[in-house]
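Left out: one protein chain. Kept in place: all the others.
== chain A ==
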Amino acid sequence: MTHSSRAATFVADADRTTWHDETLWFVRQKRDKAVYAVPEFQDLRELASQIKEHTLSRLDEYLQQFEAKAQRNGVHVHWAADAQEHNAIVLDIIRRHNATRVVKSKSMLTEECHLNPHLIGHGIEVIDTDLGERIIQLREEAPSHLVLPAIHLKKEDVGATFHLHLGTEKGNHDPQQLTEAARQHLRAKFLAAEVAISGVNFAVAETGGVVICTNEGNADLGVNLAQVHIASMGIEKLIPRLSDLGVFTRLLARSATGQPVTTYTSHYTKPAEGREMHIVIVDNGRTQQLGRPDFRASLKCIRCGACMNTCPVYRRSGGHSYDFTVPGPIGAILSPNIDLKKHSSLPFASTLCGSCTDVCPVKIDIHVQLYKWRQVLTEAGEIPAAKKWSLKFMGRFLASPKAFGIGGKVARTGLRLLPYQLTHAKAFNAWAVARELPEPPKQSFREWYARTVE
């Protein structure tokens, strides 16, 4: 399945597509308002980019510094080369505490590792506590956005899900009341949980602590009530100094949702008296990406989601059409690193308009990397034959002025004469499915130029 074939299911509902498009554009506009209110915002982007680049350039050293500090703080540090090892480590910690009730706050990494099915398969109850994540967990769906996991759903969908699973009144789709129902339902889970799993937004090498940003407070509530905290982080989450958080906390929420900061910016450095804290440091393909000079900048990503909110393709095709943990433009440059064949259509799910690059708070050259992946994919023979041959043909055609001149003439006549059924035959011309052909001009520019100027 390609991105476009999966997107076809999404765009089949035109009203929903429009609504999705407008909702995300609204988030993008909120981002702009928040960003323009900070005069030094562009300086902050540059600083964030430089800090991340520097960290990557000394990644092995910072990882060791972080580990040593964390251990000194009484934190258990684990290393996982891949998803499987990560899941085994987490299960092992849970088992050693004879625990069966686990709450989890938002973590794209555990999503990437498919931790939930692994734990559930071993008899552990895992409850996602972020409201959006809980909604999609109940529906057995994947998140469709980095920070707005249930953005593909309408309140009626959530109402129906809660009626089914939480016993809310049928037909009640008031966000306020649904949120209250989730609050009551999840509170019971928080109070009963023995282990809390969380993601990590930033890991500070200087202090050995991790920082988690949420609006709901679900990470804090879960972690601070449970006996054991397990924080899973990719190796790219590191920043060198505590003061670097000044830069990143000013960028993250403004870029993500247009808020000046997330409600909770929580710093976990040492376990509470009598409790346990574990940090699992995960590679899962990241060091490989680090070794690709053209694509390593993707490791600077702070998962704000701004690039998807602004992307004209993402907004109209929905997160599920990417079929990868991280959707949107950044997902399209991370995914080929994991599986070139499976995700070969994603770098083409872009207009290369560059809007993603413009909004990225850490200045990743996203659209340039998309373009580079296309070249890698073409070289590896991973693009569909039709695309390959038509591009080859177009290349030759555009390189020859003579062929171009004749071609133009043919097209101008053809556009007038060809029957609609033929130009819009779905089998031949997918482009025309939602488009009309232009009114053909009577003469070409060259003909006009020859007549007027010479």
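Basically, a contact is a pair of C-beta atoms (placed from the backbone, for glycine too) under 8 Å apart; a residue touches a chain by one contact, two chains touch by 3 or more; residues count from 1.
To be clear about the criterion, contacts and distances are computed from a predicted model.
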Per UniProt, the name of the complex member that is left out, chosen from "DNA modification/repair radical SAM protein", "4-carboxymuconolactone decarboxylase", "LUD domain-containing protein" or "2-hydroxyacyl-CoA dehydratase family protein": "LUD domain-containing protein"
Contact residue for the chain not shown (choose from A:Ser4, A:Thr100, A:Asn224 or A:Thr423): A:Asn224
Residue of A:Thr207, A:Ser232 or A:Ser255 touching the missing chain in the full complex: A:Thr207
Hidden-chain contact residue, picked from the options A:Ala70, A:Leu109 or A:Leu148: A:Leu148
Sole contact to the chain not displayed, among A:Gln29, A:Gln71 or A:Thr179: A:Thr179
Which of A:Thr17, A:Asn215, A:Thr423 or A:Ser444 contacts the chain that the document leaves out: A:Asn215
Interface residues of chain A (partner: the chain not displayed): 23, 26-27, 38-40, 43, 47, 50-51, 53-54, 56-60, 63-64, 73, 78-81, 85, 129-132, 135, 148-151, 153-155, 158, 175-176, 178-180, 182-183, 186-187, 190-191, 207, 209, 215-218, 220-221, 224-225, 235, 240, 242-247, 249-250, 257, 259-273, 281, 283, 287-288, 290-291, 293, 296
